[in-house]
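Note that one protein chain of the assembly has been removed; the remaining protein chains are unaltered in position.
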């Protein structure tokens, strides 16, 4: 029983956090959004350089051979930085799936930065950046397809987040079936669990960042002759937001530590728990942040609007709040509960 | 369309409020509770004197011939004063039922202060004060019974409110059947509507009183060299409580104005609405009041505890929050909605 | 209490309904905050409304109204929103400046401004806030200097709603340069196309520009453009803010129409609708109904000679929190399509929920933050100590 981040894990998180602080500022995101694009090629190359897309791919296949708990800190950091490139999906779902289904060549290309694969899944149906991808990995309920970009029909689905270019996807005749039946169902289920876990992590990152920028703003902005951050009402809003973050974080960490076995019913309940509370924390916090920023919070001049918009996406991707709460409720009714079941796993 | 309290209604409310201020102080309630009783004979006599128990009974039968909306203010005042005698049930349900079922003799006795009739109903099963009543009026789903006290089996059901002596009731062989079948169902339904409406009113009264005593306490109690009521956190707690009260009041008033026809589906939805929001307001407010009073709020030294205890009863009597919310939700799905339906009534 | 409409009130409702049925544009107008085209389309609608004498039914006939009471105003609003008629581009004029002029304006000012307000000939913006005077309005620094028959206005205003396209603005200026805080302020009306006025659009969260920054550099207006006396600005603004938070800023019908749409969205899910979401729909509906009942009750009280007091602050808190909850519920029902714009083909039911949600987030901020409103309730309504 060691419920602590290891030194290696912390180093990985710090490294990515520093990278993002230098290469993924909100000023850069604004500039990117103005070009109408959502991916920055140079930033992607740099992340490829660091080996991040293949972090969860085995070393024998050229990846870093890490586990979900090793990257949960960097996913949180990517969330906080509003990273627009599809690192999280590529690292968490796409490349492990290509590896699993023996698509070694494409896997190697993506890890080398020579190809991009977009992703569609019943729980995250709109493929981000599908227009600039070389192929689209399509999870269906009982099929997994790999579709060359040219063969798929993609329809733009404009959304709220300026840094997410979404497309509905219909696979074309050249789509290759990677799995069917039970194998496909297992893969689709696994993808949903990882998707939910990493969406939770990104929202936790967003929540903490939204608090931090609000604290900074409240310390600078004065009204009635003193900083607005000295008013108890704002202090208590932000303190409550911080409480939500503090009690979402250990749930997320525990979920990440269990995520090697996503078939396990305890794991699934904990991932649902993490998705639920991280989503709550992000939404409450983003709203509080807007309130603290006053009119600026309602404009695009301050950065706050980015956080609420990303949260609007992540909350409903990879299973809604409703779905995850119901999954958790079902766990209470079907598995043992009590103080000795906190770290239970099946089998 | 005149959504205002009439002068006569206001006079009635003021009269009762003054009566209660003089005759139903919390000091008197404490003294009463210490005797182990829950009714004060002198106070009851005075209310009989004022004609209050028969307020809703027709003038031809010796009552005041008033409508629910005429007494909603006095019921609210009785709630605020934590009136322990069964005026509300007697006035609202018991005597109109005795009148309806032709029990003229008993009706006259009660109105003259010569008899007491306790009340049991599926939505408020425990008869308050049954041990000191002369008879018990028992609503069942499809029977209405009048049971002489001696014939009923009563079992004490100790509860949280020191001023409510509760009893489970089993009617004995001497119970008289006042109604059966459809007539009984209609009477039992009507009783539930009036019970819910008046429980809502009492809770609204409690909510406002709990705010008022908290404001007073917060103005007197000093910490860190200033009154605790000058801290923004406490101000905002109490302001939020007041908002809840402000938007429960018009719902309650509108429900009372419609309550002459409790068969009407719009009326029932509005009574449910009133019960739901008044219950919410009372509970939130009583909790806030305890918080404002600090340790004193958690003791029996201050008065606050009386309010939370009465709220604990009233919230679940005459239909729980769940029941009323579901009734309201069903109305949305079965009746027209939109801005022109605000004051709709059937037929 | 008598909560049924009179026959005359019913007939009035029918009249409004029938006119709206014949005249409300079949397709929604483009937003008045997104383009000049949308703005002018709304101005044309205001003119059309005026043809039916619906510009502001509570105003006297002489100013383009019908001299009706507040209950009829509510009925009008119900039918207006019920018909999904266009939002009022001149709401700053008709709901805020209009009542203020009625109370504090000279006869000349009323005759000069109100009729053109009713017709939409002059669309108004508000110019109160400044970068350092948001919640703290008394920190206003923009100046008005009297020179002969003119005031010369200078300063920097922000969060001026509608000011990107509007014709006129009413602003708060310091007429006494030596004054502090809420003393020495005056309310002055000025044309937005006057020399020296520079407007700069603020991109709001949904990409529209409902607000502008105004840079005023020696803008000259006739001295008669002052509303009330010099130094009365604060008092008049507070009265206006009363209207704002009070009866007219947000029509109850707005939420009742939104709830009707929410119930339809929920019902379109059939048995798939999660019961928790069903409960949240019910709570939103209760909120909309409670707000409407409260406004009817206030209207009745005002008609009986009462006035709006500090309790108006409870309105602002209630509708702004209701608005957020209502729209959040819709987004939660939409699930993974909630993030899509109405134009997205995959979200035929997305409607304007997303935009409405984003807009709702401004509710607790503008017209006095909810923190300020809670202070007002605690201090003025409950009498809690200020310090």
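Each chain gets a letter, A, B and C, in the order it is written, and its residues are counted from 1.
By definition in this document, contacts are C-beta pairs under 8 Å (C-beta built on N, C-alpha and C of every residue); 3 or more make two chains touch, one makes a residue touch a chain.
Bear in mind the structure is a predicted one, so any value in this text is a computation, not a measurement.
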Selected residue (touches chain absent from view) among B:301, B:333 or B:346: B:301
Touching the absent chain when the full complex is considered, from B:45, B:222 or B:334: B:222
Option touching the unshown chain, where A:229, A:297 or A:319 are the choices: A:229
Touch list for chain B against the chain that is not drawn: 123-126, 155-161, 164, 166, 168, 222-224, 228, 231, 233-234, 287, 290-291, 294-295, 297-301, 305, 308, 312-313, 315-317, 320-322, 325-326
Residues belonging to chain C that touch the chain removed from view: 274-276, 279
Touching residues on chain A - with respect to the absent chain: 1-6, 9, 69, 211, 215, 218-219, 226-227, 229-230, 232, 234-236, 238-240, 242-243, 246-251, 253-254, 256-258, 273, 276-277, 325-326, 328-329, 332-333, 337-340, 342-343, 345
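In this section, only the chains that are shown with their structure count from here on.
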Longest centre-to-centre distance from chain B, chain (CA-based): A
Euclidean distance of C-alpha centroids - chain A vs chain B, Å: 52
Interchain centroid distance [CA atoms averaged], chain B/chain C, Å: 39
Per-residue multi-chain contacts in chain C, two or more chains: 371, 374
Residue numbers of chain A (touch at least two other chains): 231, 233
